[in-house]
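Of the protein chains in this complex, all but one are displayed in their positions.
Chain IDs A and B follow the sequence of writing; residue 1 opens each chain.
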Amino acid sequence: MPFFFVWMVPMTTLVLLDYASVIVFAVTGALVASRAQLDVVGFGFVACLTAVGGGTVRDVVLDRNPVFWLADPLNIAAALLAAVVIFFTAHWVESRLKAVIWLDAVALSVAVAAGVLAARSVDQPAAIQVIMGVMTGCLGGLMRDVVCNEVPLVLKQGELYVTAALAGAVGALAGLWLSPGSPWAAIALCAALTFGLRAGSILFGWRLPVYRARPPQT
Amino acid sequence: MPFFFVWMVPMTTLVLLDYASVIVFAVTGALVASRAQLDVVGFGFVACLTAVGGGTVRDVVLDRNPVFWLADPLNIAAALLAAVVIFFTAHWVESRLKAVIWLDAVALSVAVAAGVLAARSVDQPAAIQVIMGVMTGCLGGLMRDVVCNEVPLVLKQGELYVTAALAGAVGALAGLWLSPGSPWAAIALCAALTFGLRAGSILFGWRLPVYRARPPQT
Partner (left out) sequence: MPFFFVWMVPMTTLVLLDYASVIVFAVTGALVASRAQLDVVGFGFVACLTAVGGGTVRDVVLDRNPVFWLADPLNIAAALLAAVVIFFTAHWVESRLKAVIWLDAVALSVAVAAGVLAARSVDQPAAIQVIMGVMTGCLGGLMRDVVCNEVPLVLKQGELYVTAALAGAVGALAGLWLSPGSPWAAIALCAALTFGLRAGSILFGWRLPVYRARPPQT
């Protein structure tokens, strides 16, 4: 490996975060596969793409070697297991679209923190940490939606998504600044901000002003 | 190059396999371009994307340097030649969609074996060899279909595609276990399984049970 770690504790934390986001993203991928009526192997394929897509782009761009799921293929096993479980249980879910949206919000909250900490673990500056947080969070779901031909959640008009990821990534930096010795403040702050903004957007319609071709004349 | 090869023979075999899958995938890309009525340069672009897409992602994720077509740009030349030939001959083909489906099955059979052997050549464990086989096989065609706005073959409801790739990749492992000194048993077993399952799926409707929102009550 072409780099060494600054702290060992966060590395373990990072592994746990990657697992958590892998599993929850895998569930969202499997649910989208159920909407496309694929077979169980198709569930596994979409689940893996969603689960490891964002983190893979992050690791390739950062030149972290090996990519996280090559270092630990149990990530893939976890995603596949999640896909199989969903294949047999998705019909218990009342609204699969709703489940996708909410679980995606959970996975996003965790993945953004994982991205920030991964960039920090290879000593990238703060701006890159924020960008990697947003990328890790958003790209897996984006691949899932593009491949399955759903309207990408990330670009759904008038919802906070990239904004939530961005706020969470900045929150993670603030958490690391407040409590430099431990990553947990960063993770908690990031998850609370990301999930809070997503939830507010889904439930109460929180949004930023969207672009209008013709703003109302005063 | 950050690694050395365990065996030299399979490396040559690997080069040949990459060529074979490059050319056949390029033909499918050019046929899809003909359905979109592109010009000859557009044929070349889609052919190259399809031909080297899966192997490029494989090499980037495995950190194999240089990527196979940088090491040997003749791969690109072969893909371009195939595109030009198809540009002038595609109207001889009675059903271009049928030709895409069958040639894609051939290319898939070869590319899966190439992916498994490439992962093995850099000493990855068996699970990663299987995943790289599936990725190398499936991603080029997936890029072709997403970019050209066709329904991705890889996710077509009720067909064996990822399943065929997965079975072939496992078959390749079995072949390497049965005959560790030569890659040809692995290649033959992989191609037979992948192509056999795809063909059975296309001709006879072989499939795994797909997900149904409401399974029949007994």
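Just so we're on the same page, a residue touches a chain if its C-beta (ideal position, glycine included) is under 8 Å from a C-beta of that chain, and two chains touch if they have at least 3 such contacts.
This structure is a prediction, so every number in the text was calculated from the model and none was measured.
Peer 1: One chain is left out of this view; which of B:L14, B:A33 or B:V122 touches it in the full complex?
Peer 2: B:A33
Peer 1: Among A:V15, A:V60, A:V84 or A:I101, which residue is in contact with the omitted chain in the full complex?
Peer 2: A:V60
Peer 1: Looking at the whole complex, which of A:A77, A:L97 or A:L155 touches the chain that is not displayed?
Peer 2: A:L155
Peer 1: If you put the missing chain back, which residues of subunit A would it touch?
Peer 2: 60-63, 124-125, 127-128, 131, 134, 138, 142, 146, 151-152, 154-155, 157-158, 160, 162-163, 166, 207-215
Peer 1: Considering the whole complex, not just the chains shown, which residues of subunit B touch the missing one?
Peer 2: Residues of subunit B in contact with the hidden chain: 33-34, 36-46, 56, 60, 65-67, 70, 73, 76-77, 87, 90-91, 146-149.
Criterion: only the chains that are shown with their structure count from here on.
Peer 1: Would you mind reporting the rotation angle for the C-alpha fit of subunit A onto subunit B, rounded to the nearest 5 degrees?
Peer 2: Rounded to the nearest 5 degrees, it is 120.
Peer 1: When the centre of a chain is set as the mean of its C-alpha atoms, what distance in Å lies between subunit A and subunit B?
Peer 2: Computed from C-alpha means, the inter-chain centre distance equals 29 Å.
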